[in-house]
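Below is one structure, written out as structure tokens, with a few remarks after it.
Note that one protein chain of the assembly has been removed; the remaining protein chains are unaltered in position.
Then we have chain A:
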Amino acid sequence: MLKVKDLVVNYGAIQAVKKVSFDVEQGEIVTLIGANGAGKSTLLHAISGLMRSTSGSITYLDHPIQKTAAPKIVRAGISQVPEGRHIFPGLSVQENLQMGAFLRRDRAQLAQTYQTVYNYFPILKKRRHQDAATLSGGEQQMLAMGRALMAHPKLMLLDEPSMGLAPIFINEIFDIIQAINQAGTTVLLIEQNAKQALKIADRGYVLASGQVKLSGTGAELLANPDVQKAYLGG
């Protein structure tokens, strides 16, 4: 479904992503793990069209998208839940969700999508008229995920959804990621919480200093001694 090949992304003179290749098949949960500064977010920004790559290619459903503008990427079915949530303060919870559906024209099915989102995250329904800025960190993460779901994506990119959350919220978030996947959405999950990410992932890639160092199924990587030492605290 998504094929990234030899991708290079720079910030001026700084090379953040150095010839990265990986792919995501339809229906999978694929995780990219790596330490701070490994280039994970940069990679997602390139896929979402917020940053231009210097070389290499990104292919989505057999179309090259490395030069496609962000709104068209969303329209094509790729939604990102950015690192740090980036909900819209000053807009209510419901308005944030409405913005998630900005490009949708199928009004009839929209009500259905709100329903789905509120089913995943009942707290959002309860808080729908509240300013999104007043939500707790965990609730904001839910809102950011709900907002991405509103576009009805085929592929969802999640950038460290568990960052800064209490363990109880983390478990809930991971459960919902699995539920979203089971409902038919392909997931590319970026995490520093490597253990939980690898547990739910079909496959994973380990990224370090802008390069893919290892790859394998979730179980393989969990069992890999190098991975255990570097990312699983053991």
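Just so it is clear, a contact is a pair of C-beta atoms (placed from the backbone, for glycine too) under 8 Å apart; a residue touches a chain by one contact, two chains touch by 3 or more; residues count from 1.
Keep in mind that, in the parts below, contacts and distances are computed from a predicted model.
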Chain not present in the shown complex, as UniProt names it (candidates "Acyl-CoA dehydrogenase", "Electron transfer flavoprotein beta subunit", "Oxidoreductase" or "Branched-chain amino acid ABC transporter permease"): "Branched-chain amino acid ABC transporter permease"
Selected from A:8, A:35 or A:50 as touching the chain missing from the view: A:50
Given A:80, A:162 or A:181, the one touching the chain that is not displayed: A:80
Among A:35, A:70 or A:232, the residue in touch with the chain that has been omitted: A:70
For chain A, the residues touching the chain missing from this view: 48-50, 69-71, 74-75, 79-80, 82, 86-91, 95, 98-100, 102-103, 147-148, 150-151
